[in-house]
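Have a look at this one.
Every protein chain except one is present and positioned as in the full complex.
So, chain A:
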């Protein structure tokens, strides 16, 4: 009897907005409901909503029964599945905040990550790349249109196929926060928008010069850790991300994630508060430091990852031990619900691409391209070229 009843209820409850579910999850804090299928959650809500004297008892009983059954059944399998199923797309926001030639290494940092995420499958349309200065075609660069991450010039991280979305003076704190929170002025092109939803995993990578509690933008303004945390909270409230991986390579980087209070954020910083992040090595040919230590080792790790790799974020978090990094890598995982050792690197650096396999294919090669001329347009008027310059001869 209760089966038919619940079926009916679940049908009527399919329209329950995602928001309610989410709100509920939040209010309950730890998701003790989600150990089972989504159905259970739905039933539970229903019982909360329509509870009246008579059927409340029956319903609650049903709920308890189902909960216990599921709890016993597939607790371990479904906890991972639940989260993974929610993740539908990947985005990356990669920001270099430093201007001037001697900050070449920061551009090289951000391009290293750009190269990796692009190689692992995030398309250019889902990567927002912000670069505060032009290093590749800088007159001081002896090899134009290249940015190398290594003095041996093995990898040109700038590459032949690069799209920079915000560049030069456009890289400001205002634009960055507007981008994250989606409060952009009308007319902003698609490539400059972060069009994420509640299924998006976002990689946020920042590099530049920072201090305790702030990151400088272009040597003229700064974003504080509180502003950063508030922007992320706003993203969470607007359902703009599912999970967020926050990476920052700057001095005293850990201070930037200390104020975070929104859920599902995993943060990693190149140095703890009170420590400097150091650069890796100098290229004598161009006379500047060309990459920072943390990103250098991160790239080294990512170069060995392919889209089907089993490597986990947990491994990624240990890429730069203190003996090579000199600074201590800071990690914050209390806001993140999963165990980083169970999360594949490709959950943030790669891209989910929904692929459907079709069993039947059509091979129609007889498509002919018709070149019939179009019917002449209706507004028939006489057109003419005007002379490029008025004649002044009079």
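We take it that a contact is a pair of C-beta atoms (placed from the backbone, for glycine too) under 8 Å apart; a residue touches a chain by one contact, two chains touch by 3 or more; residues count from 1.
The working rule: contacts and distances are computed from a predicted model.
Enquirer: The complex lacks one chain in this depiction; which UniProt name from "NEDD8-activating enzyme E1 catalytic subunit", "pyridoxal kinase", "Ribonucleases P/MRP protein subunit RPP40" or "GPI transamidase component PIG-T" does that chain carry?
Expert: Answer from the UniProt record of the missing subunit chain: "GPI transamidase component PIG-T".
Enquirer: Out of A:310, A:323 or A:384, which touches the unshown chain?
Expert: Touches the omitted chain: A:384.
Enquirer: Who touches the missing chain here, A:113, A:162, A:269 or A:320?
Expert: If we include the chain that is not displayed, A:162 is the one touching it.
Enquirer: Which residue numbers on chain A touch the omitted chain?
Expert: Contacting residues on chain A, toward the hidden partner: 99-100, 132, 134, 136-137, 143-146, 158-165, 167-170, 186-192, 218-220, 369-374, 376-393.
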